[in-house]
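With one protein chain withheld, the remaining protein chains of the complex are depicted in position.
Letters A, B and C mark the chains as written, and numbering starts fresh at 1 in each.
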């Protein structure tokens, strides 16, 4: 099992994502002879080995069940143990596209943090690219290193415990892209410039939750000769679907009904006709039939901010001489 | 005709809002004997006098028509001649509710700008409240004064040409609320404190497009003893409705149709069945019948930012003595 | 200019009375955790804020809103000056060497619990507890200024016994119910309520027709904007309106509020038919007849108000299919007046929008969604709040020109 490519069948030693429901998933290392317990029951690892990824496994009683999903960077982001504030999909994906990550690209990341973004980068630049990731907090670096090894990512990822503000990246003219998630990214801009390739376009992204960090970072990027300094926020909101009753006011005006009291909608099972998501009927608490409408609604609470993303490019140094043939 | 209350019939001298369509409205002062031309034709003012507000008037040829709407502060915001960047409904309304504007409140506004917000404040605090509005740009102050007179707002609004940063508001302990739309609101915070009532809760809102202004304003508010400093952005987006075809892929798989080319949807008239906004049929360019779906979509371009709204309260000065009976 | 101001004053501009907390008022209390609760300040009672302590209601009566108070000994309170901005610098938020370790706190769990108990009794102040915690925390001294500030803020929100009494304004009530029980008010957020009031064009003298199945928040908000020359006529299902939110509004609003059951919309009321009582009638009979006569007269007045028509606005937030709700009330609306329909979801309004566009009875039909974002503004730490509401509802608005076509 690797995080950066799929396989079909679960083998001893693989990591799977156990899916209970939308809000409850967890990673599990499958090991022959072991037993896994959750609130849905007890599951034997031996029953999992040899199954296809995506399979449903039933517990000992035959009542509870879970799905065994193939790990992906996106799922990992949902289950990774948070050692720091992590990056989420809208930021991860936007940064990756903006920085033009593709197989073969060489990238530098600092700090590694919980490794949420590292997994995604590795998947995208593998097998021919490479990620050098730096973490100044020693225990976090050790934990991340252990995960990269378990997830078979060591061919694509090199992690180093290093204070890059004090010591730089120790790399010159190598990186296509640099990602800085540091409290004071402006102090690492010079090091980033060193690390970026000078023979072709280089890209940088600085990830900062506070606007004051952006203000200082933008000035530092400008001073160090970066150009096309642009700043974005990228978020997403999820929608829920439900059927709501649409009783007819004429029935109240005409006295057929006194008032409308809906049955608690979360208690009843949603039923939808196959061919239409916008009609249906329901029964109200008084027993009369009520027309229904399928509606979507954003979840009540959503992520309102993660970080500001400051991007810039380092365009290759060209002299006044316009001839580039050398 | 007054901007802060409705009447029913258009009289000589009234201002009406001429409505051509959603994107085209303009104010018109109705004067006996005058003629009004627009791209829909020629309209005689005499034909308008005596009509009910909301009436449709047809032009001389009997072909074009317009509606004569009663002016309201919300419509005025859409037609006001922009002498400065104006405030829009989401900000106007949020500020008004946050500052608890109601009939009887006394408010200070600076600057008046194009008077978009002033009209709305006047409508809300009339007839027993009062708005003192200050504009440092002499010509803008004159123009606004003229509008307030034409709109019969002088009982509720007093405008003054004054540099409030240099000279303060010339008011003490009078205002329930202060609104500052100035490049450097922090320089007017002391004056605002002077003007606010000290015997009951006072509220302030500072309207600033740039975050640096907010940062300085918040510090000034904190230094001057304001509390509950909170900052918001308030925006809104409009949705368009349209019917889109939902052709059946099975027809292509089965070879009944080669491809689907929709008729230009903006050219055809949208038809909706009365009882359902979610079904319908349409004809594609090949002449076959296609199922339709009613969808809504945000307008392609929306306002992405107007200003940051920094609010604070000035809580009455209480001594250490908890007895308030004096 | 001074002359104008003087003229304005002469014309009757008079400050409203100062608002103070009166016995029997409902007050929204914001606690150190930023959570809020509504309490009724009844004289001679004790108000409990749970783990933040309790205080004598009498101690708050007569004070104005918006101040910060600290609970001290014996249920007494005293004005508390909130500390201003600190100048912690996020650039130094590099806790490279810090390992989160509960062992760095040398006070035992029992000792901390003991301090908390003493604090609740008022024997120890919150700042004394926090000083003890920081003094006994081995890691604290190694923290950066930024982390120290964060630590102290976190502890303050836990141990402070400060609270802020907030007025039950339309804004505060909307905000309160949106955060504690969104469904009660049909999920309407402050910015959406605000836009609704602005679109409705409500003013002191306006006569507003309103359907509010959100327990009266909307009716209450409209009532704050009209005086006695205007009115709000609420049309409701059931026999009596379910306007629970109104009881939190501290001013009486009855004079400007009329209500009518949907079932009475087309009711042809007969004349009051009960015979005059004879001299021998019991007191109960007399009172009963008088009550029924008042009820009859009130309904007659409301029906007359409705049927006089030409209302200045139609405002709807309904659990019924909205198109017919609007349609049935349109006959009572004046020309060139606003119709504004709220719903928590867009789909129910799409149907109304399609009907409005095609009916030729409306112009300027618009469907919109509010967007609101709050920020933390602190030196070097300014950013939008990390978690926020997913939506504040949708508004459909239009200008009625029906009679002209």
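Annotations
The definition used in the following text is that a contact is a pair of C-beta atoms (placed from the backbone, for glycine too) under 8 Å apart; a residue touches a chain by one contact, two chains touch by 3 or more.
The structure displayed is predicted, hence computed values, not measured ones.
Residue in contact with the omitted chain (choice from A:13, A:103 or A:255): A:103.
Looking at A:138, A:233 or A:300, the residue that reaches the missing chain in the full complex is A:233.
Although one chain is not drawn, the whole complex shows that of A:11, A:138 or A:155 it is A:155 that touches it. Where chain A meets the omitted chain, the residues involved are 4-6, 8, 19, 22, 25, 52-56, 67-70, 72-74, 89-90, 92-94, 96-98, 100, 102-106, 120, 123-124, 126-130, 132, 155, 158, 160, 162, 170-171, 174, 176, 197, 199-201, 211, 214-215, 218-219, 222-223, 227-239, 241, 270, 272, 274, 276-278, 294, 296, 308, 310, 313, 315-316, 318-320, 322, 324-325. The missing chain lies against chain B, touching residues 136-137, 139, 163, 183-184, 209-213, 216, 237-238, 244-250, 252-253, 255, 258-260, 262, 278, 291, 293-306, 308.
Keep this in mind: only the chains that are shown with their structure count from here on.
Across the assembly, the chain pair joined by the most C-beta contact pairs is B-C. Chain centres here are means of the Cα atoms, and by that rule the chain farthest away from chain C is A.
Each chain gets one centre point, the mean of its Cα atoms, and the points for chain A and chain C are 37 Å apart.
Annotation: 23 Å between the Cα-based centres of chain B and chain C. In chain C, 346, 351, 373-374, 379, 382 are the positions where the chain touches two or more neighbouring chains simultaneously. Looking at chain A, one finds that residues 211-212, 278 touch two or more other chains.
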